[in-house]
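Every protein chain of the complex appears in place save one, which is left out.
The letters A, B and C name the chains in turn, as written, and every chain counts its residues from 1.
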């Protein structure tokens, strides 16, 4: 019975407070980078220290209140909790500024601890497992397609635009932004050969690139449909 | 029987006239902003006043002819009708020009009053409710993905392009236009690290971003298929 | 029996020759516009006259060989055949050059006369009819969404970029290229308000814009699946 009460407490006030803290921290971290708010940097620094104290207090409270302390410390979220505060605690004196920042990002994962998220992540995981082998192979086919297109466009455009299509890694960047249809416009073929080559690989390639997305979406909707049937 | 006649009248002449007025108003409002047509602004102003009179007359007519006047006034579309004329009426003397314009936009919602639209909106609403929980969680995952990508690209590109990737909110704009594959070309990574990071998050992220769309579309087509089966 | 022979002849040699002529004509028409090939324009002009003679001869042959001449002349493809040669014939003396060109384009529709195409078009038509009402309403919702976004972005960006977001029709062009994720990069929001507004409408809007496409694709694949089951 004590466990039940504990869990309802977990779902209730503490969970909401924890998530509010994480969101506040994200907002703080984001505003900290805006140049026009640089005058408030001192305030941001103080607030950041306060957040570190809060997260540390929360970790100690959780270890203390856990029904099985060892289990919590060794669980995934226990590890996340520790990792999200440990580097910052250590860095108070030793590590450089950049390292602190990157470590703080891990605090974001705390949001995944909520019940709703866990359920959705399990569903996504199940959908992923169902189409795992197809997904893996298609990702590989996509990589081969990207590489093949990059090599092709390199041969067609290197002479006409030696500064843009300067190497195959550069051409791979073009291939990625083109096949994902992002199309920034920083690199595009200008020769007739390069454009005909792009047209051919694009019409075939778009279908290939869209397949992994389609597979996950279709698998997810099948799982959701089955769930709705089971409820009936 | 009076109610039936009233409803058929609602579907018939008056509904068509109302929608024709709304469409004409939209055309008028749109043309009013075109600089090359500024010589006709006086005409547009007069026509706009005429529309205001028409919409007001329509509202009075509807209240007068409604079987249950109170129900109509308190209904969603009754409120829409009132809101679409009230600010304009008030602004004849008091409010500024900008406020009038924004209020007029609400008149657009009158189109949703048509029978066909209500049915389609109900279907869309049903599809939305079916995948509500998945949708909500995936939107959240999308937000986390966008934020994570923005933070990552900020760290990779801030030094190379301090004017473009100047802050995390700026980088969030890049993340949004990239993951929705819009790719305006106003911001794009130029460092090797930034491009490799983009490639990694893009290939994984595109699938995640496309899932909410896929879920709604699949849910809608399931509902439509069931409807067709029921008719048979 | 005569009819059968006629139809097999139709499917066979004549059909292939006709389609080869149409394709040759398209290639000729396309090359005619390339500036670097302007020296061959005289040749193109002669070849074009030859094609006109060929298409005219084909039309006369078809009328003459049809089992029911009146039926052929009044059929859709009979009309297409006539329309594809009549303006060109008339223009030998009277119409201007531009008009001839546009008329020639109708000859393209001849390709739809092939058996395989008719079957696929019927399937597409069936898929379209099945989701007709949803499609119609969603196209309308898409239009409202585009208009609403255009009005919104006009209010946010007009002052900052009066030459780019100069009017609502201009902003509609931005809305179209953004919601279809084309993103040319000729117009994009630069103010914080405009970017936040774009982010909000884009994340909701993309799902709406993608629904009509998803509906047709899903309806088509259902029809194809049923066909495969019927064959078994």
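The rule we apply is simple: a contact is a pair of C-beta atoms (placed from the backbone, for glycine too) under 8 Å apart; a residue touches a chain by one contact, two chains touch by 3 or more.
Just so it is clear, the model here is predicted, and its values are computed rather than measured.
Annotation: of C:133, C:161 or C:180, C:180 touches the absent chain (contact as defined above). Within the whole complex, the absent chain has one touching residue among C:83, C:126 or C:139, and that is C:139.
Panel shows chain B; residues 181, 183-185 of it touch the chain omitted from the view. The omitted chain makes contact with chain C at the following residues, 26, 29-30, 33-35, 101-102, 105, 108, 111, 116-117, 119-121, 123-124, 139, 142, 169, 172-173, 176-177, 180-186, 212-214, 216-218, 220-221, 224-225, 228.
By the touch rule set out above, chain A reaches the unshown chain at residues 130-131, 133-134, 136-138, 140-141, 144, 147-148, 151, 154-155, 166-169, 172, 178, 181-185, 188, 190, 192, 195, 198-199, 202-203, 206-207, 210-211, 213-215, 218-219, 222.
Keep in mind that, in the parts below, only the chains that are shown with their structure count from here on.
Interface equivalence for B-C, evaluated over A-B or A-C, points to A-B, where over half of the contact pairs coincide by residue number. Residue numbering at the chain A/chain B interface overlaps only partly, since under half of the positions present are found in both copies. In the Cα superposition of chain A onto chain C, the rotation angle, rounded to steps of 5, is 180 degrees.
Chain centres here are Cα means. That of chain A falls 29 Å from that of chain B. Multi-chain contact residues, meaning those touching two or more other chains, occur in chain A at positions 181-185.
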